[in-house]
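Let me begin by handing over the structure; questions about it come next.
In this view, the complex is presented without one of its protein chains, the others remaining in place.
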Amino acid sequence: MNIFIKLKNLDRRWVFLFVALSVIIPLLFPFALPVVPTKAVANLHKFIENAEALPEGTRCFLSFDFDPASEPELKPSAVAILVHMFRRNLKPICGANWPVGGEMAEVALVEAANAYMSTYEDMKAQGKLAPGCKPIIERGVDYVNLGYKTGAIIHVKALCNDFMYPYPQDRDGNSTAEMAIFRNPDGRRFAMSDVGLIISFTAGTGGIETFISMAGEHKRPMAAGCTSVNIPRFTTYLQSGQLIGMTGGLPGAAEYETLIERPGKGCAGMTPQSIAHLVIMLFIIFGNLAYIAEQRNEAKKKG
Amino acid sequence: MSIFRRPPRSFVPILALILCALSMSFLMADQTVESTVTEHRQGEAALCCSDHGTTEELTAKPAAEAKPWFAKERKTVLIIIVLLLLFVSYFTFHAQRKELFIRRISGLSALEDAVGRATEMGRGVMYIPGIMDMDDIQTIAGVTIMGHVAKKTAEYDAAFYAPMTRSFVMSVAQEIVKQAYLEKGRLDAFRPDRINYLTDDQFGFVAGVGGIMMREKPAACFYLGTFYAESLILAETGNSVGAIQIAGTAEPSQIPFFVAACDYTLIGEELFAASAYLSKNPREVGSLKGQDMLKLVIIAVTVIGTLLVTISETEFGKGLTPLTESFMQYLK
Amino acid sequence: MIFLKRTLPLIITFITGMIMIVAFFSGEGLPSIKSLESTLPKWIQIIMTFTMVLGAFSLLRINLQKISRKADGWGYSLVLIIGFLSMAFLGFITGSWPMFDKPLTNGEIYYVLCEDNVSARPIRVIDNLKDKEGKIKVEYVDDKGEKLADTESAMIPPDTARTRNMSYANSMQQILFVGVFKNAQSTMFSLLAFFVASASFRAFRIKSKEAGLLMGSAFIVMLGNVSIGSLVSQILAYIPVIGPYLNIADIKEWIMTYPSSAAQSAILIGAMLGYISASMKIIFGVERSHLGGEG
Partner (left out) sequence: MTTLLITTWVGALITLCCFTFLIKDNPFYRFAEHLFVGVSAGYYLSTISFHQVLKPNLLAKIWPTYFASGTAAEATPEYILIIPGLLGLLMLFRFSSNLSWVSRFTVAFVMGVSTGIAVVTSAEQYLIPQVKKAIVPLIVSGDYFGSFSNLVLVVGTVSCLFYFFFSTEHRGPVFGNVAKVGIWYLMISFGAAFGATVMGRISLLIGRFNFLLSDWLHLIK
């Protein structure tokens, strides 16, 4: 019993040490834990997988509304979704409502494109690619990064009418008017109504909520990737059906990676994540045991 | 312009009545044009689905025909504001005649003890009015309470530290604290350099405050205002130096951390009630009572709405469906 | 004087507050009032940047005082001042680019940013005439100005190329911005992982029914968030009758979407009532402490 009472007054630096170790050790010596997809992630995967909802060649708009502070949480799910889109021969168009979102999108696009191209032969052999998939995908034809534009809701409203006006050039300064990805068969200007799905990777404000508030204008299905802190807030939109699916935090990414059978940063992060959670929960249990032990001691003294 | 120095008793209710009358007339006027507008809307919606190219020219038409002076989709907001104004003005005058009751808010009752304890221990008091700028109402509430705390530190002669993350808030806070020290006749003890600007960056500020806390070891810490991720860093650091901590924020995501790590936490609305609670100014207490009445109205709306929705979902309540729809329309 | 110092500010607050409310309710029939709804907040942003001068002055004065008095830890104040001044200076000149630089000349060597967004690489301008996309033709060279063998000429936007001095300034700024600022920022943020652990160790003790609820829901949500949760659910499934319904992840979802979200709504509703009445008190001049004293 005395051990527990000592535990109660444990210096918090011991807690810190255990948390640090619980993250460092699994990072240095990785091992895998099972990942079970939740409904919100599975729904999103199913929607992208569904060839009727999103026929091959459909263009999807991905908004990168986060900054480096949230990159560890949001980039893995962005990469996983991009890889899935490439394998389904969908064409991601990336934009950003946050100033450094363009850079975030660039990093994710490069990583996803490389992942797709390096596994092309294997996936083709397993028959897991859409029929129209090409071994090498090109910027401006199969994907594009438009970068950041100010204006948030006004900007999204502008996109609903026409993409070329707010984005005369992509992030690297190439003219969008000539890009194959924006060409419509009937020669119409490319607008949000031509997009099959809108996904926003949102770290705080100004992300998917801007698109939701403009839902009356664009009437497109929407999904979100969000940080863990925002999961409670965004669950409301899932309930109300405004979002078809959502990947929440690093576990959301890990679940999506499991669904597309490509373990990446998300799955790698899940092990330290689980261990650290376990350590914190053990500390809570010990804290309570110590508390109970102390209560008993006091009761004995009184008795 | 003495109105602004001491508003006459009749000023606020008259204004409220005028606003009420105006809003009613707006709402009545709406009813008449509504039918025509809805038709246009339906036409628009149909066109949107069928053909994208021609929507623009057609949407322009109805706009040219009827340009309302009043944004009718915002009528519910007007109703809320007018109701609150009516309640508040009624109870404000009521309060001047008879003292109104406020329930005990333990965090605020502990405020004076905390300052007293700091004095006994010969250590300072730290006050942080959130990390947002002056255009945030929580910051304004935090800065107002700061005046009350500063009066106590002036009385007890405890050191008052208030590092700031926004220059604008800093300049307002210096003025308020100076005034508090002046009122207590302790202007000589006022140290403007302890109400200093650090940096606008959220975590740069946290790093700076953490350092100040570790070195000055304040015996009481107050965090009242808007807080985000830094809430727990501040509260845990304060805890590790053994300070009594009183926190308050209306940011739902951060309340749990304050509840876990601080001694007292003002939850949501309690932060805004603090000023009335501490000053016991009848006008402020009256406004609190007015808020309570509006809360009662909101509860009534919730209950009635729930019953309406429930009944119209059942087989017997089909007749209630139009009523339910028009009820819910106000909550759009 | 009292009118100027005391009453006029109250009138200004009342009028501007009322203008904002009227602007909010005005429809499309009153475009000039409607536009104020978006104009005035922008003005506020501009006004608030001016106070940065006050902040910078406060920061400099306090730390310079410490240095001149050789107060305890004055060396750190020196570090602060050096960091502040160098970042302010570098930020000012790199942000003012291309205002301080001459137009590009053919054959000269300039520097552009590498893919890592931090370091710079040298280029030589071949043709400084802009093409229809507004780009100029350059080739990649090594430090001595020799063309790199395995590279082709490229088209770049001219405002990304910098002279040698500007490139140095830019590198210095990147070291301070990425090296110090960004890293310190994310490290301070990540300290929360430790504090979350120590706070839950200390605070989550079942001292009362309420504390038990607090701990219980935190525990379930933590468990439901990680893969160990599904393992626990599998074990719980062996409990007869109710076992199969005890899926931790589902319970977590339910807590988040019903009881938790109900409380969150109530907090927000209460807080918003507080917002509205606190704002009204300021507009009507009931609360006026922010203006300071009579003097």
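By letter and in written order, the chains are A, B and C; residue numbering begins at 1 in each of them.
Criterion: contacts are C-beta pairs under 8 Å (C-beta built on N, C-alpha and C of every residue); 3 or more make two chains touch, one makes a residue touch a chain.
Every value quoted in this text rests on a predicted model; they were computed, and no experiment measured them.
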Neighbours of the unshown chain, displayed set only, are A, B, C
Of C:T163, C:S233, C:N247 or C:Q264, the residue touching the omitted chain is C:Q264
Candidate in contact with the missing chain, chosen from B:I131, B:A273 or B:L320 = B:A273
Mind pulling the chain B residues that touch the left-out chain?
-> 74, 76-77, 80-81, 100-103, 105, 134-137, 140, 168, 171-172, 175, 197-201, 203-205, 207-208, 210-211, 214-215, 252-253, 255-257, 259-260, 267-270, 273, 288-289, 291-292, 295, 298-299, 301-303, 305-306, 309-310, 313-314, 328, 331-332
Even though one chain is not shown, chain A touches it at residues 13, 16, 19-20, 23-24, 27-28, 69, 71-73, 227-229, 231-232, 236, 249-251, 269, 272-273, 276-277, 280
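Simple rule for what comes next: only the chains that are shown with their structure count from here on.
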Of all the other chains, whose mean CA position lies farthest from chain B?
-> A
Using only protein Cα atoms, the chain sitting most centrally is C
Chain A and chain C, separation of their C-alpha mean positions in angstrom | 20
Rounded to the nearest Å, the gap separating the Cα centres of chain A and chain B is 33
Cα centroid separation, chain B vs chain C, in Å, comes to 23
Sequence positions of chain A contacting 2 or more other chains = 12, 232
Quick one: which residues in chain B touch 2 or more of the other chains?
-> 229
Could you pull out which chain C residues touch chain B in their complex?
-> 3, 6-7, 10-11, 14, 21, 24-30, 41, 44, 48, 51-56, 58-59, 61-62, 65, 181, 184-185, 188-189, 191-192, 195-196, 198-200, 202-204, 214, 264, 267-271, 273-282, 284-287, 289-293, 295
Which positions of chain C touch chain A when the two form their complex?
-> 117, 133-135, 157, 182, 185-186, 189, 193-194, 196-198, 200-202, 204-207, 215, 218-219, 222-223, 225-228, 230-231, 249, 253, 256-257, 260-261, 264
Can you list the chain A residues touching chain C in their complex?
-> 10, 12, 15-16, 18-20, 23, 33-36, 38-39, 68-69, 103, 169, 173-175, 228, 231-232, 235-236, 239, 251, 270, 273-274, 276-281, 283-284, 286-288, 291
